[in-house]
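Take a look at the following structure, please.
Note that one protein chain of the assembly has been removed; the remaining protein chains are unaltered in position.
For subunit A:
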Amino acid sequence: MTNENQAVLDVQKIRKTYGRVEALREIDLRVAAGEFLTLLGASGSGKTTLLRIIAGFETPDSGRVSIRGADMTWASAAERQIGMVFQNYALFPHLTVLENVMFPLEMRRITRRAAADRARAALDSVHLGVFGDRYPRQLSGGQQQRVALARAIVFEPSLLLLDEPFSALDRRLRESMQQEVKQLQSSLGLTTIFITHDQEEALVMSDRIAVMGGGAIRQIGTPAEIYYHPNSISVATFVGESNIFEGVPKGRSFYAASGAHFSLAAPTDCNRMLIRPEAITLSRASVPADPREANVFAAQVLDRSFVGGFTVYRVRLAQGDEVSVRAIAREGAIFQPGETLQLTVAPADCRPLTDRSAA
C-alpha cells in the first residue's frame, strides 16, 4: 500500500443533491502524491460542494472518498488529517497567532512545548515568525492568509485544501501570495486541491486543472491541455478568450456556416472549432485574399482596444464572421478601425471541440 504512485485522494462516483438540485453528478477524481490540482468553475458549478465532501463537512448521497487508500466517506473531518484554508481564513479571533497555529497540534494531544516549537517553525516558513503574540485582527489580510496557511500545514496533513484563498486580496498581493503558496507547496511536497473561479490563477498554479460546470467535471488535464485542447465551448470560453466557429467538417477541412474555409492539422468530425485570439495574425497585404483559399481571409477592423502589452482588435471577415484578435502591440504596427487587412491562422491553431454533449 506504500506505492509511490498511489493516489492520495481517490474520489469515486460522488453524487450529492440538495432537495431537487443536483449539486454533484457522479464525480470521479484522483489526485497523486505531491500534485497541485485546481477545481476551476463558476459559482454553482459544484466545486465548493465537492471540496466540503472531501474535507468531511458534508456527506455524499452515494460514492466513495478514499484518502491514502483508506475509505473515509463517513469519517469525521477530524479523522481525515486534511488541512484547509477557508476563503475568509476562519482564524480564531480570541486566540493569538501562535495559539491559532498550535490549535491542531493541541487537538492531537501534542505537549504544549513541542506544539509551540512546531507552530513557530510553521510561522517561520510563512515568514511570520515575529507575529506569534499578536491577535489575528492586528494583522493585514495577506498576513492573516499566511497564518491560516501555517495552521493548515503545521500538523503535516496528507492533503491541503485551499478554498478561494486569494479572493479577498488585491491583485499585487494575490500574485505574490500565489508564488509563495506554490513554492511552499512544492518544497513540502504537499498534495493540494485548490478551488478558484479565476482561470488565470488556475493556469499559473496548477499541475492539473479540473474544469467544473453543472455539478460535473467537464475536462481535466494540465493547464496547457485545457488551454490548447479544450473539449467543449464551455471549457474554451471559461479558460481564456476564444473565437468559436460552428460549421461542417470535411476530412482535414472545416467549412464555417458563413462559408469561410479552414484547413486543419488533422481530420475531424467535430462541428465546432476554436481559434484563440492570439493565434491569429493580421497584416497589411498588397494582394487581396482569394475567398476560396483556406486560412487566409480579408478582414476589416471594426474597433480596437489598447491593453498595454497587446492590442485587442475586433475584425469582420469578408465572409461575415466577427473575430477577436490579440496582437502584440508594437508602436507603429497599430491598425486603424476601417482598415482592410489580411488575416491568417495556422492549421494547427484551428482546434476542433471534441465534446458534443456539453455545448
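By our rule, a residue touches a chain if its C-beta (ideal position, glycine included) is under 8 Å from a C-beta of that chain, and two chains touch if they have at least 3 such contacts; residues count from 1.
Just so we're on the same page, contacts and distances are computed from a predicted model.
The protein name that UniProt records for the chain not on display, among "ABC transporter permease", "3-oxoacyl-[acyl-carrier-protein] synthase 1", "Protocatechuate 3,4-dioxygenase" or "Isoquinoline 1-oxidoreductase", is "ABC transporter permease". When the full complex is taken into account, the listed residue touching the unshown chain is A:Asn88, out of A:Asn88, A:Thr111, A:Ser140 or A:Ser283.
Residue A:Met107 is the one among A:Met107, A:Ile244 or A:Ala348 that touches the chain not shown. Of the options A:Lys47, A:Arg151 or A:Arg208, the residue whose C-beta touches the omitted chain is A:Arg151. Among A:Ser43, A:Ser76, A:Ser187 or A:Ser305, only A:Ser76 touches the chain that is left out of the view. Counting the whole complex, the residues of subunit A in touch with the unshown chain are 55-57, 76-78, 82-84, 86, 88, 90-94, 103-104, 107-108, 135, 137, 151-152, 155.
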